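Can you read through this structure? Questions will come right after.
The complex is shown incomplete by one protein chain, all other protein chains being positioned as in the whole.
Here is chain A:
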């Protein structure tokens, strides 16, 4: 079967997308979800188990506490309260409560990412917000999952909130009264807390609320600014201590009247690292303090309670029980048993049963083989025992037996809860190695196939043979297919944990296996071919050794260096720096080459270049190898491009000389437009300056100017009607901007960028650079298709970062998905967002297409330069292929070369990165740094596939016409 190399590359990339998707599915575990999350009201609470039918407890138990105050202190790590350095010294009242008062203290372990919003979600829903949730919930900031707050509101509780406005965003319309403070001004650590505390006196006096939530930000701000060892921490802790005392005394005095206990929860959302930040997974960041204070938790004197280690998610279940609400459906936490210890045994068992039922239901819905789980078996057993106990109890058998059985049931339940909760949370943290492996194998096979077929695909014909149907290969194919299927069956039947790939239907899995084996066969055949060619190559040693020019070396080294740099987390965070650096270097190298051409052509004019001319005329394209340039020296270039540099005189020559510098300056400007990355992201940049409200005039002028320049730059190629249409379109763009921003509303609505208007200059400069490059660099210098493709790829990547993107999910401009849409529609919004994010690479790729097709149309001279078989990547390979190729090739072959190169350059980093992530999956930063990058890479492959398909389509139409 013969395929054009473009088609071949497109197929490869599409297969690669499949592989990457499979890998991603295995790498990002699906979040644990309960299917019945929306209709939780309709669902009756599980009745108490009983052996007979006389149990009358079918309703939810009444609330344990009348009022609940949650005092959340941002960044309250465990030793701020329990440690002797801070806690004892600065929080005397809290320490007193912890050591002697009616309280239970815990060290709650937060899960990654240790950032405020996921932590709030975890505490209120009891689920573990997986990484994929961040992506899924980009569209709506409000929390739709089942959670304690929503339940409380549904139950008619009045909730008051003061503090971080993240809560207000997460739970809009949930609070009867709220005052959100923004956490934007990190250097302010007094005002944010005063904003919360000032309401306190008034609210505590009033009795018209059931839940009060306070979120203090000051401590975290101090940590960010000056670290945990700063003296300010002590002051802040003392302040918090006094607030706690105030709340506690007020609650106590109220209890004296009503005689129903209240609950005061002091907790932290995440810890604080030694440097003062958070987000990663050091012990200091994970361990937070959690203290439950209530007069219900009486204790005998001398009863010393050490803070136990629990999970942060346990709080949700505990709060739900405490407030008499159903436990949130997705909660993986188990009830903090000490809180109900003071209740009668029957109630205790009831609470435990409710929690266990909820967890086992979650397990049933998420793990197909749930009956085999030890936790589930334990639960079933304890439920049976519980029934027995109830029977005994209802028979009013008040003996020792009842007590002992009760204790046993309780122990059983606690054990079951622990196991269930553990296996559920492990479900979230587990990698699905098998799916990952299958995905990786697919991606790698594609890469190897691409690499091996490179010499053939980049030859003049741009076609290659895929010998899939020969008998040997069909035999091999069936063999491999059988082996793989057997392997699949073995793996799937023996796997203990759930596995996505096993969950697929057998037909799909079989299809994937067939694909893998087919790829393997293709790889083997390509390998055999390469070996055969190599033997041929050795037979005729007359072939001169090829030498690479500096530019080729630079391009190869740059690609390799970029791939290597993906191994370090900070290089991923600052990947834009790598690209800027590479692009700058590329520009300088181009500049060097340009200057060499210009000046040396002047010098060497007298030398005759007959030899080269012969080479040009002679039919042997191997002579085009670059070593001839070197030996016969520079005039070669001149002869090669007789139309370009020699004829350029005066003004144009100056333009040529100046263009690299203009491009460099543009890059520098763009770079300062959007600061991205992590380390320097806080630096002020031009983008912020422009979007800030006092520079609206400048922004409008700039936008108008940019639109005008776009028009000027693009209009040269268009016909009159399209010119008019485009002018109208651009005018429309400006009006749109004006409508949403300049005139009517402020730029910032809901404190979220409606769009990035300051990114218009990026587009302009990109077009400018493209024009310059085309006119003054690529045309005169005559690079081959491979080099041009890689340069385009580099520029595309650099522009991806110039747009203000980074390898961080937070920089995705979601608002682009809402342009022109009234309501949220998933498909168009996702498409628009993807397009807006990857506009840079897409723009450059389309420019590549237009450049190459215009170049091929321009006549044989240009064609030859583009179709020279001595392309960058064919330099090492066999001359045999290039000799057999006819010199006048088809029109579209440059395009298919480009497509092939593009596919290769994209798939190389992706494959390398996938292997890297697999090996680094236990790295500290895997969730914070590597995973977002992985998502971006996956998306990039998808975009690349689309581009390659587009290339191929263009190629086909070109060949036809």
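We take it that a residue touches a chain if its C-beta (ideal position, glycine included) is under 8 Å from a C-beta of that chain, and two chains touch if they have at least 3 such contacts; residues count from 1.
Note that in this section contacts and distances are computed from a predicted model.
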**Message:** Just to verify: the chain that's not displayed, which of "Phosphatidylinositol glycan anchor biosynthesis, class F", "Growth hormone receptor", "Phospholipid/glycerol acyltransferase domain-containing protein" or "Centromere protein O" does UniProt list as its protein name?
**Reply:** "Phosphatidylinositol glycan anchor biosynthesis, class F"
**Asked** Which listed residue, A:284, A:445 or A:573, touches the chain dropped from view?
**Response** A:573
**Asked** Just one of A:581, A:908 or A:950 touches the chain that is missing; which is it?
**Response** A:581
**Fill in**
Which of A:408, A:426 or A:668 touches the missing chain? It is A:668
**Request:** May I ask you to list the residues on chain A that touch the chain which is not drawn?
**Result:** 565, 568, 570-571, 573-574, 577-578, 580-581, 584-585, 588, 596, 599-600, 603, 630, 633-634, 664-665, 667-668, 671-672, 677-679
